[in-house]
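One chain of protein is taken out of this complex; the other chains stay put.
Chain nomenclature is as follows: A and B, assigned in order of appearance, with residue numbering initiated at 1 for each chain independently.
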Amino acid sequence: MRHLLSAADLDAAEVGEILDLAEEMALVQSRPVKKLPALRGRTVVNLFFEDSTRTRSSFELAGKWLSADVINISAKGSSVSKGESLRDTVLTVASMGVDAMVVRHMASGAPLQTARWFAELGLGVHVVNAGDGTHEHPTQALLDAFTLRRHFRAQDPDRPDALAGRRIAVVGDITHSRVARSNVELLTTLGAQVVLVAPPTLLPSGVGTWPVEVRHDLDAVLGEVDAVMMLRVQRERMSGGYFPTPREYTVGYGLTRARLGLLRPGAPICHPGPMNRGLEISGDAADSAGSLILDQVAAGVAVRMSVLYQLLGGQDDADGTTGALR
Amino acid sequence: MSLTGPDDPTPASRTVLDADQISRACARMAHEVLEANRGASGLVLLGIPTRGVPLAHRLARAMAEAEGGLEAPIPVGSLDVTMYRDDLRRHPTRAVGRTEVPVGVDGAVVVLVDDVLYSGRTVRAALDALGDLGRPRAVRLAVLVDRGHRELPVRADHVGKNLPTRSDERVSVRLAEVDGADEVTITRDEA
């Protein structure tokens, strides 16, 4: 694997490898010495143009538990206003001699542009998309798949292909959700049927061409699915005219206490966090027995360890360079 | 380290241990381990994937037979050393095997089990991996075949067969659990 830019780049076998290895990595989390030497001497930089304490910490722990040197660079604030171009910023960091760059950016496509610039210059730096604008967040989708796979395997050990044939509802602001896009790609690759539930104002244009079912009636959907994934409602959407009031949103699309009873018995609840309790998810739902929200967080480190190992665990490129300007 | 030969052995290949001999070697090693440990108490067998794992299970069964039934079965697990190898960066990304340690290793006598002892690098990686799991009272090493050519100061405590080889020869261990049959062969590299 050269980069991890989009969940769409992974086939089912590659996803399986990443998730299987993540299972091994998860064991490390419960050991007295949470350390593997696999990436000793490798340098991973978390280049975050947008704040995200949880994603950054998760990548940081993942790198450190694999013995990589991890540095965090916060490039918050528009580089346009600072006069430095994105290309300058990423090439500057790459030239320090890093092996992998974990990029978070508020603009869709920034990690893909970064990877293209590296390729043009023959830089061997691996790029991981840690969330780009409203495009993708592939490691979030991987950790969601990991969490759900574990859950379904525990429920039904006779189905090792735990996600194939499952129906999974993704509820909320699909238009602006990178989590939703990556999950649609990844869950579909794994053979699950995704049901998107949202008011029409929060469905992206062209959603009709996606390999999903689109619904507007959450109450009816809840009884038909094997799992439900609630998306965060961004504060700025509340004033953007996408729905009249938060109250109306909750009544229509929130996972309220009353709606918990509509779920199939044992159907798990996911949320990528951070949650707006009382808006898209009630406290009762978030803390219910079916909630996998904390499992998702734990899975995040294991999945990111697995991804970093896939990218950096083997030999360098044929010419032996990693990260140095040629 | 197991170096598996081609499925269809070339004429240059010869069998050095057949199924019967492998079985007797395992039985003898089981006795040795018990004798050195004065019984089975406190023992944990950890096989190194791939073929060290079935070997560890065979040793455990042989030890149970030798003791004429034990109060509790001897714990057997697997210890994957991929992430601890010193040659990770000389190969494309390696698949990682399973690590399953049934009981805590703190204070236990851990017997590492592998099929072939060669350079000693796998054993070094295993010692590092074990150190991250806890602090055993003692660590012993049991291998089916010791073919020599050590590159590190490593010595096996229990050896099924010492097999003098040349470095251009390949030693292939096949086990029924993995390969469908028991056999150890030596193949001359055609290079």
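Basically, a residue touches a chain if its C-beta (ideal position, glycine included) is under 8 Å from a C-beta of that chain, and two chains touch if they have at least 3 such contacts.
Note that in this section contacts and distances are computed from a predicted model.
Trainee: For the chain omitted from this view, which of "MaoC family dehydratase", "Sugar ABC transporter permease", "Dihydroorotase" or "Xanthine dehydrogenase family protein molybdopterin-binding subunit" is its UniProt protein name?
Mentor: Of the names offered in "MaoC family dehydratase", "Sugar ABC transporter permease", "Dihydroorotase" or "Xanthine dehydrogenase family protein molybdopterin-binding subunit", the one UniProt assigns to the missing chain is "Dihydroorotase".
Trainee: Among the chains present in the display, which ones are touched by the chain that isn't there?
Mentor: Counted over the whole complex, the chain not pictured touches A.
Trainee: For the chain that's not shown, point to the residue among A:K64, A:R116, A:R264 or A:R277 touching it.
Mentor: Residue touching the chain left out of view: A:R116.
Trainee: Of the listed residues A:H105, A:H151 or A:R167, which contacts the missing chain in the full complex?
Mentor: Spelled out, the listed residue whose C-beta touches the missing chain is A:H105.
Trainee: From the listed residues A:D51, A:D88 or A:E248, report the one that touches the chain absent from this view.
Mentor: For the chain that is not drawn, the touching residue is A:D88.
Trainee: Just to verify: which one of A:H3, A:R42, A:R56 or A:H135 makes contact with the chain not shown?
Mentor: From the options A:H3, A:R42, A:R56 or A:H135, the contact with the absent chain belongs to A:H135.
Trainee: Mind listing the chain A residues that contact the chain we can't see here?
Mentor: Against the missing chain, chain A presents residues 78-80, 85-88, 105, 107-110, 112-113, 116, 132-136, 175-176, 178, 181, 204-207, 209-210.
To be clear about the criterion, only the chains that are shown with their structure count from here on.
Trainee: Taking each chain's centre as the mean position of its Cα atoms, how many Å separate chain A from chain B?
Mentor: Here the centre of chain B sits 40 Å away from the centre of chain A.
Trainee: Quick check on the complex: what are the chain A residues that touch chain B?
Mentor: It is residues 1, 17, 21, 24, 27, 31-33, 35-38, 66, 309-310, 313-316 of chain A that touch chain B.
Trainee: Please output the residues of chain B touching chain A within their complex, sorted ascending.
Mentor: Residues 80, 82-84, 88-96, 98-99, 128, 131-134 of chain B touch chain A in their complex.
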